[in-house]
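Questions regarding the structure given below will be posed in turn.
Shown here: the complex without one of its protein chains, the others still in place.
Take a look at chain A:
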Amino acid sequence: MTTLLSILVLVFIFVAIWQMVKIFDLTQVGKTTENNQVANDDDNRINGYLMIGFLIFIYVITIVCFVKWGDLPLMSNSASEHGPGIDSLMIISMIVIFFVQTVTQFLLHYFAFKYKGEKGRKALFYADNNKLEAIWTIIPVIVLAGLIIQGLFTWNSIMNIDEEADPMVIELYAQQFNWKARYSGPDNALGKANVRLIDINRANELGVDEADPNAQDDVIVKELHLVVGKPVVFKMRSQDVLHSAYMPHFRAQMNCVPGMITQFGFTPTVTTADMRETEEMKEKVFNINEIRRGKSKSLIAEGKEGLEPYTFDYLLLCNKICGTSHYNMQMKIIVETQEEYDEWMKGQKLFVDSLVKN
């Protein structure tokens, strides 16, 4: 039925367009312009003005987006030591882009308006100017050189993991469709692991080598706890397909690749509790809860359950397509003080104790 209706609608649209074209053509009868479907002076004029209209539209949509949604992007409240470096580079790049965009779009659309065709006018025969070409080759070169240099410095400082700072080693383990974390324990060394050692019956889900002395004090958990101010290096593994560990608030991301260990390191700088108290976050959470309240109302009216109010938490998301439930592969991250962390760690089971004895 719906299919039939859709087809009918489509047919009607075609007929409507056909009739409108006919009507328009009839209004043109008697005018001196020849109807050869090539733009005449009227078309040039109207479309020239529309070009200016479109330029304004581009500017307006830019301004509206910044005013209305400008607070959405993660730009200022990074929660890691390297975060501000990325953010400032981002802002510099945005300013460059914004400037170039505004100027070039203006020139493009303004020229399209200014030089709209008129019968009898002749265009300027102007084919080449090496000086101009040189100018707009060299200016981008200089600007890009600056961006490249700052970008490379930022990149290298992020990717070079400072082993001397004695970072806490944590394994991130990805599988369809959840995350696990393995802490290396007091020895700060992860026990060897391979998927071939996985033994579901003994609850060795990560394939950790039970014989490895380093593995004895490992701790496997489903919620990531980090100590504020303490560098951490993640060793990432995946057991099945590609996943990507994306921690947007820490400006951190790395793919998890089956068959190899990838790594990413950073130092968290703001505890979850402190982040919840920042003005920006309070406002964001308030807005989100407004939206959720509205949705809850309509849900309850339908006789369904309402939505829980939202409290902020750092998240680890999967950001590489990994199958059906890719959209719901997440893990909570909690950044806390050393004392809170120790307290939490005390309550966790060691890997050796978590195994099913037989």
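In this text, contacts are C-beta pairs under 8 Å (C-beta built on N, C-alpha and C of every residue); 3 or more make two chains touch, one makes a residue touch a chain; residues count from 1.
Keep this in mind: contacts and distances are computed from a predicted model.
Peer 1: Name the absent chain as its UniProt record does, using one of the following: "Transport permease protein", "Paraquat-inducible protein A", "histidine kinase" or "Cytochrome c oxidase subunit 1".
Peer 2: "Cytochrome c oxidase subunit 1"
Peer 1: In the full complex, which of A:8, A:148 or A:211 touches the chain missing from this view?
Peer 2: A:148
Peer 1: Which of A:255, A:278 or A:348 touches the chain that is not shown?
Peer 2: Here the residue in touch with the unshown chain is A:255.
Peer 1: Among A:26, A:127 or A:301, which residue is in touch with the absent chain?
Peer 2: Looking across A:26, A:127 or A:301, the contact with the absent chain belongs to A:127.
Peer 1: I need the residue numbers on chain A that touch the omitted chain, in ascending order.
Peer 2: These residues of chain A touch the chain that is not shown: 2-3, 6, 10, 13-14, 17-18, 21, 24, 35-39, 43-44, 46-48, 50-51, 54, 57-58, 61-62, 65, 69-70, 72-75, 85-86, 89-90, 93-94, 96-97, 100-101, 104-105, 107-109, 111-112, 115-118, 121-129, 132-133, 136-137, 140-141, 144, 147-148, 151-152, 154-156, 158-160, 176, 194-196, 198, 200, 207, 239-242, 244, 246, 248-249, 251-255, 257-260, 262, 284, 287-288, 291-292, 307-308, 310, 312, 315, 317-328, 330.
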